[in-house]
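Below you'll find the structure I mean.
Complex shown without one protein chain; remaining protein chains in place.
Labels for the chains are A, B and C, by order of writing; each one numbers its residues from 1.
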Amino acid sequence: MEQATVLDTKVLEVNMGPQHPSTHGVLRVKLKLDGEKVVDADCVIGYLHRGVEKISENRSYINGVPYYDRTDYIAAVSNVYGYLLGVEKMMGIEVPERARHIRIMMTEFNRIASHLLWLATHAIDIGAMTVFLYCFREREEILKLFESLFGARLTTHAFRVAGLWKDLPAGFEQAVRDFINEFPHRVDEYEQLLTNNRIWLARTQGIGVISGEEAINWGLSGPVLRGSGVDYDVRKARPYGGYEEFEFDVPLGENGDTYDRYVIRIEEMRQSCRIIQQVIDGLPDGPVRGKAPRTLKPAVGEYFSTIEGPRGELGYYIVSDGSVQPFRVRIRPPTFISLQALRRLVKGHLMADVIAIIGTLDIVLGEIDR
Amino acid sequence: MSDEEKPKRDSEAQKTAGKTDLKEESAVAEEGAEKPPVKAEEGTEKSPVKDKPAPKPKVKKKIPSYEDVDDDPVFQKLNEKVAVSVLSVQNFLDQSICTVSLDGLYELMVDLRDNADLDFNYLVDMTALDYLGDEQRFCLVYQLYSYKLGRLIRIKTRAAEDEVVPSVSSIWKTADWLEREVYDLFGIEFSGHPDLRRILLPDDWHGYPLRKDYDIKLQDQAWISSHLKIRKTPV
Amino acid sequence: MTFEETLSIYVFIPLVKIAVIVLILSGAIAYLTLLERKIIAHIQVRLGPMRVGWHGLLQPIADGLKFLLKEDIVPSKSDALIFTLAPMISLIPAFVVFSVVPFGSPETLEGPLRWVLSWFLEAGSVETVVQNPIASGGFVTDINIAILFVLSVSSVGILGVILGGWASNSKYPLLGALRSSAQMVSYEVALGFSIIGVLLVAGSLSLVEIVQSQQESGLWYVFVQPVAFILFFICGMAETNRLPFDLPEAETELVGGFHTEYSGFRFSLFFLAEYANMITVSAVAVTLFLGGWLRPFPNVEWLGFLDVIPSVLWFLIKVFIILYVFIWIRGTLPRFRFDQLMEYGWKIFLPVALGNVIVSAGVLLL
Partner (left out) sequence: MIDFLKRVFLIDILKGLALTFRYTYTRVYTEQYPKEKARLAERYKGAPRLNNDPETGETLCIACDLCAVICPEDLIVVGSQRDPESRKKVLTHYTFDTSRCLFCGLCQEVCPTNAVELTQDFELATYSRESMVWDRNRLEKGWARIEFGKDYHK
C-alpha cells in the first residue's frame, strides 16, 4: 500500500462565477488551484448569448443597428460607428463633414467612458473602492452628454446611416469644453491615488506578463496589445472616418504587464481628450445627415470594417446578397479574443491575480457572448 | 424598409441566400442594379421638425463589384508549392479576397505566416458563411493582417457539409476559440483542434443556429424543457 | 472592610459597570457601521444612508432588524455545531477585552458613586468604597497582566473566523480561513513586539499603570515610541481584517471569504465582531500610546483648562480619531495580495519591531 505523506496535496477546483463580484458579468472560470496558485483556468462563456449575429440576418440594415448597441454595451457608440462605416462604404454613401467630426468626438467620448468604467472596476477589484466612484462621477458627465445628444445614456443608438439623428443641442459645445478642461485634472487624481501607490504597484507590476510576439499570436488588440509594446492602432494603421485629420499619440508599454496596460489606458484617456479638443475647436458648419436612400440595398458583396474600439480591434464583416437584410454580419469581438488569453496569462499566478488579469483584459460579456 | 417588403422579411433573406453563389455573384449584382430600391410615399415623409434627408434624386451610382487581380504582390511572393491551391484573387472595395481550395488551406496558411516576405502573423478574425443549397455549402473566411506589410487580406475557402476543415489553431492561437465558435454555430468540424467543444451554446444543445435552415425562432425545445423546466415556449 | 463594602466593591459596582459598558459598546458598534458608511460615502462624494431617520440615523436599527428577520441558513454539509459557535467565538472576545481597558482615571466615578452609595451605605463605608480604585475607576478591573490578557483574548477572536470558514465546508470560506490563520500568526508576532517597547518604558503590564506612567513622564508614549505606534497601528489593522489587509473577506476575490455561507443573524455577529475588534484595537492603542484618559500634555500647567473635559471623554475622542483613520484608510487604499501581506509581515514589520525593542532596551540601559 502506498504511504500517504503529510505533503500530499490535492488540486482544488474552484468555480469562479458566473455569480462572482469581479468576473464583470456572467463569466465563469473553472480554476484549478494548488493552494492559492493557479494551475489551470478554463473559461465557460455563453451565459449571455442572444444571437445578435442571427438577429441581424433577420433585420434590415437600418433597424438592425440598435442591436449592436447591445453587444458591447459599455462602448455602444463605437459599435454602431463600426457597423455604419461598413454599411456606408458598401452603399457608397457620403457622410457630411460635420457629422463625421461629431462622430469621431462622440466615439472618443465613448472611449473615455469605457476606460473610466474599466478603471473603476479594475480598481475596485483590487480593493481601491474610492477610485470606483470618482470614475463613475466623470462617466456620469459623459453619459449626460450622450443623453443630451442621442437621447439615451447607455444603449444610445448613436448614429444613423449617413450621419446623425439630430444636430448638437444648444449648449453642447460649451459642456464639452467644460468637460475637457476639467477632465485631465481628474485623471491626475486617479493617478494620485493609484499610479505610485505601493500596494497598487505590487498588485499590478509583473502580473499577467505577455510578450509582444505572443500577444500577436494570441490575436490580442487594443490596449492589451500595446501594453506589450506593439505599435498597432487601427486609427493609425488604417485610418477610418477622418481620423487622419487629427493629431494624437499612441501610448506604448514595455513590459506587457497589468501595470503597463493601466498606464496605457490612462494615457489613452488623455489622448482622447486631445482629439476631442481638436474636433470641438475646428467643428465645421453644415448638415449632419447626408443623402441616403430610405431602403438600403447594398449590391452583392462584402466588406470588413474595422475600427479601434476601446477594447481593441472591433470588426464588422458584412456580407450582402443584394436584399434589404444582410446575408451575414460577423462581429469581430475584441474581448472574446482577448479572453482566450486568460488561460495563458493566469497560469502560475495567485488567485488574487486572476481578478486583476480579468480586470486588465477589460472584458464585456455582452460582447463575448453576443 | 417599405410597406410591401414587410411580410416577406423572415423568409426573404434565406431565399435569396440560397441562390447566391460566388460564381453567380456578378450576375446577381447586375440584377440588383436593375431594381432600384423601392421608395414608398416619399413626398409625405418629410417633416419640418426632424433633420431628415432630402428626397434622393435618382442618380445611378457606381456599383462596387468584384475585380480579378493578377498581380497582387502578396500572392506573387507565395511559395510555389502552396500557390497552386489559390483559385482566384479578387478585389472588392479595396479589400483583397483570395479563394483557395480546402486541400491546400493549411499549407497556404503556414506559408502566409512563416514566409519572411509576408509575415501574416495576426489572425484578425475567422468565421463562416452558409450558402444553403450549394454543393459546397460553407464558406470559411479568414481575415489576416501583416504588421510588416500593414495589409489586411481575406482568405476564403469552400467546404461541403460533411467535409472536415483543417484547424489553424496550431498556427495562430487566436483560432482556438474562433474555430470552436464556428463549430458551435455552424457545425463545421475541424481536424487537429485541441479542444473542439461548443463554446457559446450549452454542450448538449442540438442544432447549429447560424445555419440558414435554422429559423430565428427555432430553439432546442428538449433542452429547454429539461434544463429550464419550462414548457414549450409559444412561437 | 465590612461585608457590604466588599460586596459593593467586587460584585455590585463591577456588574453595573459591565452592563453599562456592554450596552454602550453594542450601541457604539452599531453606530460605527453607520459612521463608516457615512465617512466613506463622503470620501466618495456620495451621501450614504439618508432615508431611515434624519441623515440615516436610524439605519443601524433597521439593519439590525433586517438581520434578525432574515432566514437563518445552515448549509446541509456544514459542521452545524461549529458553524453556530463560530460567530460567537468571534464576537465575545472583543467584548471581554474591555474588562481591562481603562476608560477613565481611577477617580472618574468618585462623585457619582459617593452620591449613589449614600442611599445604601453609611458614610464611613461610602468613603472606603469610593477610595478603592476598583470601584471608582473608569474601568471594570485592573489586573497586573492586562496586556497579556488583551493579546491572548483577542487572538481567540480570530479562531472564530477560522472555525467559521472551516465549518462552512465550502471552498471560498476555506480559502478565507486559511488566509486568516496565516495572517494571524504573522501579524500577532509583530504586534506583540511592538508592545514590548511600551512595556520597557512603562515598566508595567497593567494598562492603568501604563497610563499613569505616561502621566508621570508627561509624554504620551507615541512620542517616545513612534515606530512602535505605527507598527501597532498597522498590525492592528491586519488583526481586525481591515482594508488593505482584509484578505480573509476580500469580497472581490473570495466573494465573502470566511462568511460567504453565513446569513441572517449569524452573519451579523461576524459583522459586529469586525467592528467590535476595531474599537478594541483603537482603545488599546489609545491606552498604550495616546495616554488613555489623559489630556494632551498632561503635565503642562497652563493647559489645565482642558481638564474641564472629563477623562472618559478624552478617551472617547481619541478612540474616535483612531477609528476615523481606520475608515479613512479603508476608503483610500487597494488591497494587498496574500503573499505580499506575508512578506510585509515577516520581512519588514517583524525585523523593525525587533529592532525597535533592541534600540529601546539599549537606550533604557544607558
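Rule of thumb we're sticking to: contacts are C-beta pairs under 8 Å (C-beta built on N, C-alpha and C of every residue); 3 or more make two chains touch, one makes a residue touch a chain.
Quick caveat, the model's predicted, so the values are computed rather than measured.
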Residue of A:Leu12, A:Val39 or A:Ile62 touching the missing chain in the full complex: A:Ile62
Sole residue of A:Arg137, A:Arg177 or A:Lys291 that reaches the chain not shown, by the stated touch rule: A:Arg137
Listed residues C:Ile39, C:Val129 or C:Val224, member touching the removed chain: C:Ile39
Contacts of chain A with the absent chain, listed as residue ranges: 59, 62-67, 69-70, 130, 137, 140, 144, 147-152, 155, 157, 160, 165-166, 169, 189, 192-193, 196-199
Absent chain, residues of chain C that touch it: 39, 41-47, 50, 328-329, 331-333
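Operating definition for what follows: only the chains that are shown with their structure count from here on.
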Chain pair whose interface holds the most contacting C-beta pairs: A-B
Distance between the centres, which are taken as Cα means, of chain C and chain B, whole angstrom: 66
Centroid distance [mean C-alpha coordinates] between chain C and chain A, Å: 46
Residues of chain B whose C-beta touches two or more other chains: none
Complex contacts: residues of chain A adjacent to chain B: 45-46, 49, 51, 53-55, 57-58, 60, 62-63, 89-90, 92, 162, 164-167, 216-219, 230, 232, 237-238, 287-297, 299-304, 306, 313, 315, 317, 319, 321-328, 330, 332, 336-337, 339-341, 344, 369-370
Contacting residues of chain B [partner chain A, same complex]: 1-2, 5, 9-10, 12-13, 16-17, 20, 25, 28-29, 31-33, 37-40, 42, 45, 50-54, 56, 61-66, 92-93, 95, 97, 121-125, 127, 129-130, 141, 143, 147, 150, 152, 154, 172-174, 176-178, 181, 185, 198-202, 209-210, 214, 216
Complex contacts: residues of chain C adjacent to chain A: 40, 43-46, 171-172, 175, 243-244, 246, 250-255, 331-340
